[in-house]
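Below: the structure, in structure tokens.
Of the protein chains in this complex, one is absent; all others appear in place.
Moving on, here comes subunit A:
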Amino acid sequence: MTSAGSGLSLLQTCALSLLVFTGASQFALVGALAAGGSPFTAAAGAFFLGVRNAFYGLRLSQLLALPRAVRPLAAQGVIDETTAVALAQPTRRSARIGFTVTGLTLYVLWNLTTLLGAVGARAIGDTDAWGLDAAGPAVFLALLAPMLKTTTERAVAGAAVVLGLGLLPVLPAGVPVLVAALAAPAVLWAEGRRRGAGPVARAADDVPHGQGEDR
């Protein structure tokens, strides 16, 4: 729906959901394109948001022990929700079932709602008049909120907001958000220094529970 409001065609909107299938990246890409970013800077932002899926895959490959031949197919289903469901299962069998059912259900629903949203937005016409341009940031905020568990996350978020907004007028469209991503290593580095020479003490949570990406 938001994507149809920012100049993507119906086909492009649906292709995005079918091919990318990881919500935050899709919203980020659409937002960056709407702001006039180049296709590559826009894709870079979306890509970095998708990087966390690699870590989900890592956990899942041990848990599900999938045959190699199935992995390329299963890969598309490696997202926040399927990981959360699979990790919550007591046995490998139920984890496999949970992963498959969640993945397929979400894939169908996500793409159906994308189609309905795109068609609906077309029918509405001016999506801004209906406040739909606020849907994108609200989605981001809803994804972000559960991640802000400690001062480290809050410091990263704060620095990223300052960088993302402050650099907007001076850098080409799409680039400020990539620079803002540097807030993550910067805060980690500062944190490591404060703790002395030791390695970053607090290892990341296993699959971050709060990272549920609703779709």
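The rule is short, and it goes like this: a residue touches a chain if its C-beta (ideal position, glycine included) is under 8 Å from a C-beta of that chain, and two chains touch if they have at least 3 such contacts; residues count from 1.
Quick note on the criterion: contacts and distances are computed from a predicted model.
S.K.: From the names "Imidazole glycerol phosphate synthase subunit HisF", "Phenylacetate-CoA oxygenase subunit PaaI", "Branched-chain amino acid transporter AzlD" or "WD40 repeat domain-containing protein", which one matches the UniProt record for the unseen chain?
M.R.: Not shown, but named in UniProt as "Branched-chain amino acid transporter AzlD".
S.K.: For the chain that got dropped from the picture, name the residues of subunit A it touches.
M.R.: Residues touching the hidden chain, for subunit A, are 7-9, 12, 15-16, 19-22, 24-29, 31, 33, 35-36, 38-40, 42-43, 45-62, 66, 71-72, 74-76, 78-79, 128-145, 147-148, 152-153, 156-161, 163-165, 168-169, 173, 176-177, 180-185, 187-188, 199-200, 202-205, 208, 211, 214.
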